[in-house]
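Only one protein chain is missing from this complex, and each of the others stays in its spot.
Labels run A, B and C following the written order; every chain starts at residue 1.
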Amino acid sequence: MAIRVGIVGGTGYTGVELLRLLARHPEVELKAITSRGDAGKPVADMFPSLRGHVGLAFSDPAQAGLDECDAVFFATPNGIAMQQVPALLDAGVKVIDLAADFRLKDATDWGKWYGMSHACPHLLEQAVYGLPEVNREQIRTARLVANPGCYPTAVQLGFIPLIEAGVVDLGGLIADAKSGVSGAGRKAEVHTLFAEASDNFKAYGVGGHRHLPEIRQGLSAVASRDVGLTFVPHLTPLIRGIHATLYARLNAECADLQSLYEQRYANERFVDVLPSGSHPETRSVRASNMCRIAVHRPQGGDTVVVLSVIDNLVKGAAGQAVQNLNLMFGFDESCGLELVPVLP
Amino acid sequence: MAIRVGIVGGTGYTGVELLRLLARHPEVELKAITSRGDAGKPVADMFPSLRGHVGLAFSDPAQAGLDECDAVFFATPNGIAMQQVPALLDAGVKVIDLAADFRLKDATDWGKWYGMSHACPHLLEQAVYGLPEVNREQIRTARLVANPGCYPTAVQLGFIPLIEAGVVDLGGLIADAKSGVSGAGRKAEVHTLFAEASDNFKAYGVGGHRHLPEIRQGLSAVASRDVGLTFVPHLTPLIRGIHATLYARLNAECADLQSLYEQRYANERFVDVLPSGSHPETRSVRASNMCRIAVHRPQGGDTVVVLSVIDNLVKGAAGQAVQNLNLMFGFDESCGLELVPVLP
Amino acid sequence: MAIRVGIVGGTGYTGVELLRLLARHPEVELKAITSRGDAGKPVADMFPSLRGHVGLAFSDPAQAGLDECDAVFFATPNGIAMQQVPALLDAGVKVIDLAADFRLKDATDWGKWYGMSHACPHLLEQAVYGLPEVNREQIRTARLVANPGCYPTAVQLGFIPLIEAGVVDLGGLIADAKSGVSGAGRKAEVHTLFAEASDNFKAYGVGGHRHLPEIRQGLSAVASRDVGLTFVPHLTPLIRGIHATLYARLNAECADLQSLYEQRYANERFVDVLPSGSHPETRSVRASNMCRIAVHRPQGGDTVVVLSVIDNLVKGAAGQAVQNLNLMFGFDESCGLELVPVLP
Partner (left out) sequence: MAIRVGIVGGTGYTGVELLRLLARHPEVELKAITSRGDAGKPVADMFPSLRGHVGLAFSDPAQAGLDECDAVFFATPNGIAMQQVPALLDAGVKVIDLAADFRLKDATDWGKWYGMSHACPHLLEQAVYGLPEVNREQIRTARLVANPGCYPTAVQLGFIPLIEAGVVDLGGLIADAKSGVSGAGRKAEVHTLFAEASDNFKAYGVGGHRHLPEIRQGLSAVASRDVGLTFVPHLTPLIRGIHATLYARLNAECADLQSLYEQRYANERFVDVLPSGSHPETRSVRASNMCRIAVHRPQGGDTVVVLSVIDNLVKGAAGQAVQNLNLMFGFDESCGLELVPVLP
């Protein structure tokens, strides 16, 4: 029998992507999608792509009956989930938060980066960081999963083999990351208008981006010590896709970087290590839950270059959330996620 | 037991799209994909999006064993299928041609528009034009299906209800159609380079496009008389998508155009008539087999405006071909085609 | 000595385009650019492309000293200019309004389409519609010019030769027009976000667009009788550019459409009739004040197809406004407008 699933905040891009995936998920019954502003409006009126696939209307959060669900996804702006999660957990509902509310372990740090006090700091320890390639076993038994950010997913999956192997200088990691514009969400803002973002390329947040502490926390956990990271995000005129270009300095002999990566991810369904010399394209994972990675050592020098691509809305958000759901409820990990990337 | 399927010419966009769809089709076993130039090369080396989904390598046409298949798709340039189809039919193989070789009934006309003599004019009569919404029953028993062109699919589905109802002037139909660039194929040409086709819009082929006689033939068959059509195709900077804007002059009373369209397509799984006043977007069908249509009568005048959108690679090519396969082999018509459009 | 010029509302796309053009105009001294919300902010802080070219800061409208200017451009939302123009005219300032406030001659009609009462209906008669190819002499002596809309410019320039020659059915003109997204302005709105408008194509306003009465008024004036027009605008993923595809039915003999167009525009600096058989591209006029036109008669039938392209921000807005300024002040008509289109 299918589990009952609710979505809080279904009008953004991660929301509609969750709907695209869950509409075809054989173990899931969609019970409610909430939107305070659009309550009563059929979901398919806002997103005609879902006509014939999603029959629900948006419901008011208060009337949605979320506490009768088996699982609830939060696809809300930061700061909303932390208000509602404690009650849902108390009602026995499992929660996957696609926002940032439970990603950092330190409440003070969280407050500093997100500009507000955390509403339930006691849950930060309990929340499991939902990167299955690192925390699979804890996710299986988690009641609350903090779904990773899009950049952190691409960057961590790219660096992890090097860090676990202990072969690079942990003081000077560099992550130069490029994101499609859907990563900025479906809010009406000038800088993400077509006429602003098309035929244009720029860096942003060089002084400090909220994904920096999240990546640093994740990599430091893997390294069992603090890592030094420079993280520069860029906006590039794609709808979907993140391309992370990672730089690290080798400080120990590593005979075969290619094997290191292939072995680390040999059993991972959603991480694909490309053959030596490859350059993964973002479109090769478009609309799928895959992360593709290539590792290079240019000119045989001591700088390693790792290329890591994901679809920011799938492996970087909704797809990874479904992957976590599958783990939490004992379904096959790829259930509902066997998507062939859309190319061209 | 799955049927055995071969694809001739798998290196273009319709080829890779067929692979995307057939890789997840539960009733199909892919036996061979041919490419003279790339024989021996794993398909997934050319299209990394298919890694983990398609294990085949391209094979030489002569060694591919196509005559042992149950069905063969031709995703080749015009003029290839007509050379090979007779032998395959003789071997009992059912054929679906995604090129134009069997779309026109008149061999002389075909020769004029395609610039070569037809190699098997005797098959033109036998070939069934594969537009299921018109020819469903003939397709079920066809041995050879001529899969419609992309523009002809969008334009015909938009005009058919008006023509069947006999309410418009058949002498002055206008189809102003806009296509994404993938419609031009994966050939290396200057005019479809990114730096030429991006941030640019143009008409082409105003003097005469090969899809004109195909549309005229189809609409004339529906009308049981010759129709006069002006067809102007345009290139627009999308990857996928066709938007046809159709104009016709009412010459009889039609109380309710909206009902006319809704009733005509009430039982069609892949034609979706939008509510009155709608404007379908190409992205609302992206990567799916759906055609969405809206009908307008601006200012209550006697000009009807019909808006019809498809994904040129799916309903306009590979998806419709799979829909035809399903009909020819008695599978559910939507088998392998239950795709939720990818938005954004 | 240069004339003193002010711009009201300099933060939108027509505003920044005016600045791009006027910064290099040898007869113009920019005195003030107003913006209520951004008063005090250097213009080049908002538009870094103007660093080194425009040294002004935005000023508050009340302090801008507009009444000491020789000419003032309004690049404001509809409904603003009509509040301020009477006082400026009284102060002897010449005004060019790039919004729609003075485009329609009938105040009732204006009120119906723009949803508000007109603040100075008595000026509607006096205002000169600023399409130099039609109204050049009146513009020279005008105190108030209503700069045409972007669609109306492309559509009227395309239809005028046919209508003046009296060779087409005036009851059934069709204008299928496609615009780049900058035409929607620089307001933060969801439907013009990159992730909404990119890789997407749609019609809008089929039931009735504000440019319909403007085009109808202009063509009716040329025809000296009412014309029947169906106008369907579309949004296409370009930043700049309009492509109008126009359809008309010949109802009189016209031996040589090509000559008709070439002769009509022989002395027009900013209308370029392409050789017979051409398909103008929007990029061929990008960032320039040119309109390029081609005329076709497909299959020798009685339907004429005219293709007309402009840059919506230049000939469709700021460039045409400067052209009008040149006429009003006796400068060479192309002064400051000798721009080579940017291709690719």
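The criterion applied here is as follows: a residue touches a chain if its C-beta (ideal position, glycine included) is under 8 Å from a C-beta of that chain, and two chains touch if they have at least 3 such contacts.
The shown structure was predicted, so the numbers you read here are calculated from the model rather than taken from an experiment.
Counted over the whole complex, the shown chains touched by the missing one are A, B, C. Only one of the listed residues, A:Gly6, A:Gly218 or A:Gly241, touches the absent chain: A:Gly241. Looking at A:Gln138, A:Thr303 or A:Ser334, the residue that reaches the missing chain in the full complex is A:Thr303. The missing chain lies against chain C, touching residues 13, 16, 20, 23-24, 47-53, 182, 186, 198-199, 239-240, 272, 274, 278, 280-281, 283-288, 290, 292, 313, 338, 340-344. Chain A residues in contact with the hidden partner, per the touch definition given at the top, are 172, 174, 176, 178, 180, 195-196, 199-204, 206-208, 228, 230-232, 234, 236-241, 243, 245, 247, 249, 277, 279-283, 286, 296, 298-299, 301, 303, 305, 307, 309, 344.
Although one chain is not shown, part of chain B still touches it, namely residues 13, 180-182, 184, 186-190, 192-199, 237, 239.
Basically, only the chains that are shown with their structure count from here on.
Of all chains shown, B has the CA centroid lying nearest to the centroid of every protein CA atom. Annotation: the chain A:chain C pair of sequence copies touches via predominantly the same residues, more than half of the used numbers being shared. Among all pairs of chains, B-C has the largest number of C-beta pairs in contact.
For the pair chain A and chain B, the distance between C-alpha centroids works out to 36 Å. Annotation: 39 Å between the Cα-based centres of chain B and chain C.
With centres defined as mean CA coordinates, chain C is found 45 Å away from chain A.
In chain C, the residues touching two or more other chains are 180, 195-196, 199, 237, 239.
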